[in-house]
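With one protein chain held back, the other chains of the complex are shown just where they sit.
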Amino acid sequence: MSNSLGKQFVITSFGESHGSLVGVIIDGCPAGLAVSEADIQHELDRRKPGISSITTPRREEDRVEFLAGVFNGYTTGAPICLAVWNRDVDSGEYEKARLLPRPGQADYTAGVKYGGFNDYRGGGRFSGRITAGFVMAGAVARKLLYAIGVEVLAHTVEIGGIAARPGEPDKIRETAAKNAVHCADAEATEKMIAAVEKAINEDDSLGGIIEGIALGLPVGLGEPVFGSVDAELSKALFAIPAVKGVEFGAGFKAARMKGSQNNDPFAIKDGRVVTTSNNAGGILGGISNGMPLVVRVAVKPTASIAREQPTVDIGKMKEATLAVKGRHDACIVPRAVVVVESMMAVTLCDLAIRAGLIPGVIK
Amino acid sequence: MSNSLGKQFVITSFGESHGSLVGVIIDGCPAGLAVSEADIQHELDRRKPGISSITTPRREEDRVEFLAGVFNGYTTGAPICLAVWNRDVDSGEYEKARLLPRPGQADYTAGVKYGGFNDYRGGGRFSGRITAGFVMAGAVARKLLYAIGVEVLAHTVEIGGIAARPGEPDKIRETAAKNAVHCADAEATEKMIAAVEKAINEDDSLGGIIEGIALGLPVGLGEPVFGSVDAELSKALFAIPAVKGVEFGAGFKAARMKGSQNNDPFAIKDGRVVTTSNNAGGILGGISNGMPLVVRVAVKPTASIAREQPTVDIGKMKEATLAVKGRHDACIVPRAVVVVESMMAVTLCDLAIRAGLIPGVIK
Amino acid sequence: MSNSLGKQFVITSFGESHGSLVGVIIDGCPAGLAVSEADIQHELDRRKPGISSITTPRREEDRVEFLAGVFNGYTTGAPICLAVWNRDVDSGEYEKARLLPRPGQADYTAGVKYGGFNDYRGGGRFSGRITAGFVMAGAVARKLLYAIGVEVLAHTVEIGGIAARPGEPDKIRETAAKNAVHCADAEATEKMIAAVEKAINEDDSLGGIIEGIALGLPVGLGEPVFGSVDAELSKALFAIPAVKGVEFGAGFKAARMKGSQNNDPFAIKDGRVVTTSNNAGGILGGISNGMPLVVRVAVKPTASIAREQPTVDIGKMKEATLAVKGRHDACIVPRAVVVVESMMAVTLCDLAIRAGLIPGVIK
Partner (left out) sequence: MSNSLGKQFVITSFGESHGSLVGVIIDGCPAGLAVSEADIQHELDRRKPGISSITTPRREEDRVEFLAGVFNGYTTGAPICLAVWNRDVDSGEYEKARLLPRPGQADYTAGVKYGGFNDYRGGGRFSGRITAGFVMAGAVARKLLYAIGVEVLAHTVEIGGIAARPGEPDKIRETAAKNAVHCADAEATEKMIAAVEKAINEDDSLGGIIEGIALGLPVGLGEPVFGSVDAELSKALFAIPAVKGVEFGAGFKAARMKGSQNNDPFAIKDGRVVTTSNNAGGILGGISNGMPLVVRVAVKPTASIAREQPTVDIGKMKEATLAVKGRHDACIVPRAVVVVESMMAVTLCDLAIRAGLIPGVIK
């Protein structure tokens, strides 16, 4: 396994779904950043299930605990360790996963790779629950970015094929954070909620698309060729369970455009060089160009569905069926919004430090 | 800059478009692998322009030269250094790029980031030409993978909005390698060629989509969470200039499917666990599942077009226009096919070594 | 800060002397290794103070707690998180350190580097207490090495200028582990104890030298040039607070020998290639040669002494004096023996995995 990400602002993820805790260590965070448990909790709460009719009734009372690296309310320069303890855990249902791997999950591959020693309860290390660690790290990263004028926002732009109309940052801040699907388009929101409710009734699940935006980035983040903004962000985003695609700016649509349409013309606005369109999604040659960074992330439908599915009995090596019981979100997209924001924040912090844009001590 | 990729099989890219050479170092390649200049040259030639009516008339006689790490026809365990020397270089046209950044290129961002000291000739370090190094590394990686029964294939599946029908591996091997657009669908090939010719006539350019496939992968590659197969591959693929999107298996389509459709059912075939569909693209929980690995890469249309485009004069800080002269591919997709294959091979080698699947000495 | 070490078997150290805990994460440990809390506790107890007349009367009841990565008594392949909670903490004395930096300690440099935000209580992140994390990681590493027939041993060879006679492995195992100074030479042991008692009475402190030995190493560990056995071990050993020198084999004495004396002649013994002397300390060209690996580590005298010392008042920028109160070991060498062993074990595990000598699943 390889559970660390970043070069100068390095996060290390640890913990399992049904073990003692889920945590994260942040190494390389500058000293002097004010962080409170409330700052972290605020982001964690955005990931919380059970906040609407369409999320799992599981009550995860995730309370962040600071285990190291923060003293008198400020980061010290030492590694920061943040954790949430696991509670309300029911592992009974998962015993099956050992022998009847759930389709669309890591049960089978992890079982082979780790010789059956992997903690299979609740998906163990492969559970979406580990993203609580991502969110805690993201909460710190977000505060650091704020110190250099950068804001990271994400919102749901599609669920079950229902697409939202493009949303402005203000709208995203106001609306998306509050409604059950974290979508900035009120009309689409209603349809999305209805679609998820339908999926719940059909013992099925839905996927969707999340858009992440970073505002206020200076020109110059990104360490090409292999530390480019897009390379580093995509790596971080594909580490989120259920992500199957990542695109920047016009993304796959750019493949269908002509050069004359896709090239963003340069212009001057308020004495600054800008582009008049943003098909590049804020990245040229792997380096931020000062325009909003725009990334879209495809999230597959939740793999755990109550419907019966074909699988195999690994012990007997014969075909079998499985209906996944337990409490699962029929659509993980709304809860993943803050996770996308978090991984963006973590990666942009690392790149900003690497580019010399964040000092070693925050004042 | 950050020009190394990988953890155990590490490539370091160097060189510029109009400097002395373009090269690559491979560190961590097992000893005892037979490699000849012909092996490398064969892959390099697939990247060569000037092989058809639709590629640039530039004649890049890229001859690989072994500078280190190979002795008596075998790798020695030492770092392998491979290079192609630059010839047929005409830097005159590029002087402009200093002050009139080309839209869709790195001229502007690199100029700001490196304080104007970057080598701007031919895009310098940001030129597509650096992918010659990727291809040389890929040629070695491909031979290593072959030793464990893994084959990597790529082909063009879309150009200018013209999509190819799905292609079988045999078809890809036979057809795609030979035609001008590296597409396995003869009918689509003709249309794609016509579309590119039209773009040339209109002083414009086209993008497209490349599909990469890895066959024969064992279960167990991938080091979750941050060294997962998808995270590592996406990072490598986004380092290819002009790539704007990466998706695995059903990719963005998965976002529109229901769980019951998207989950790949497990079954047993010839005594092995398989899935009866492959929406996962061969990856579960970031680990290879033994099915074909499938990735699709969106390539934007070539930014350098002869048509006049709005830009800014950086010196005078006022708006201006620019028509990019020089010899550019109107569609880079066909030449990028071998680059996608190469970055896949390099990344899969690294993951295979990290998973203990390739020994330290090949026999 | 940079708190991770290793490439494939990676430890991340976290926690502070007077914070909540001191811990370590091990990422990359193969699955299937049996580890119990007793295994870890056994090593931790060897580091415990208060076990003899010459160590600090502080009672650190360090009980290891498994927070992640172990399930049903076996490693799972997931990151292992081990911690000891801090108790019996008295931070009062340390308030001074903010303004009156203790000579020979990190107070001054950390204060400048982290802008005064560092946790100064008990030295915070710079306390010898963080080596509890090293020891916990070492306990796991040691079990892994054992699985491939490698044993790591350390013993005190000098304290306060009193040198022990060379000790054989059997002697070290039997004697060194038990006596108060962890020395295999009974006669020297008595003198060392007397010397430390004298230092205590004089409000002073002593340093010494620890020798580490690894037995059973196969030929081939080490990834030259920068991942050589000596380069990697020295890096790990200099991370132990108070270490000021590291030498392999004949070490500094080799500088005074002739080539004809220092070169270890090759010979054949029991069908194996051996050397008839071991001035190389088991390393040729940065690679293990199958002979015992021998390293010696110089440990400076404890910096915290009750005697009055000159320092400066950082607030007033004027000279001052300081007598360090608190409970400190007058000689840290005996407690550092297990720390040296641990860092050796951790580093050798990493190198063994990198060389393909430890499989991904232990059976």
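All chains are identified by letter, namely A, B and C, in their written order; residue positions are counted from 1 within each chain.
One rule holds for everything that comes next: contacts are C-beta pairs under 8 Å (C-beta built on N, C-alpha and C of every residue); 3 or more make two chains touch, one makes a residue touch a chain.
Since we're looking at a predicted model, the values are computed, not measured.
From the set C:G19, C:G122 or C:G160, the residue in touch with the chain omitted from the display is C:G160, counting the whole complex. Contact with the undisplayed chain is limited, among C:G73, C:G149, C:P166 or C:G285, to C:G285. The hidden chain makes contact, of the residues B:R47, B:K113, B:R142 or B:R354, with B:K113. Interface note for the absent chain: among C:G116, C:P169, C:G216 or C:G245, the touching residue is C:G245. Listed by residue number, the positions of chain B touching the unshown chain are 1-4, 10, 12-16, 19-21, 23, 25, 27-28, 31-32, 66-69, 71, 74-79, 81, 83, 110, 113-115, 117-119, 124-125, 360-361, 363.
What chain A contributes to its contact with the hidden chain is residues 7-8, 220, 354-356, 359-360. Listed for chain C, the residues touching the missing chain in the whole complex are 1-5, 7, 13, 101, 103-106, 108-110, 112-113, 125-126, 130, 158, 160-161, 199, 204-209, 219-220, 222-228, 230-232, 234-236, 238-239, 241, 243-252, 254-268, 271, 273, 275-276, 279-281, 284-289, 298-305, 307, 309-312, 314, 317-319, 354-355.
Simple rule for what comes next: only the chains that are shown with their structure count from here on.
Ranked by how close its C-alpha mean sits to the mean of all protein C-alpha atoms, the top chain is A.
Taking the CA centroid of chain B as reference, the farthest chain centroid is that of C. Computed from the mean C-alpha positions, the centre of chain A lies at a distance of 27 Å from the centre of chain B.
Averaging C-alpha coordinates per chain places the centre of chain B 46 Å away from that of chain C.
Centre-to-centre spacing of chain A and chain C amounts to 38 Å, using the average Cα coordinate of each chain.
In chain B, the residues that touch at least two other chains are 7, 220, 354-355.
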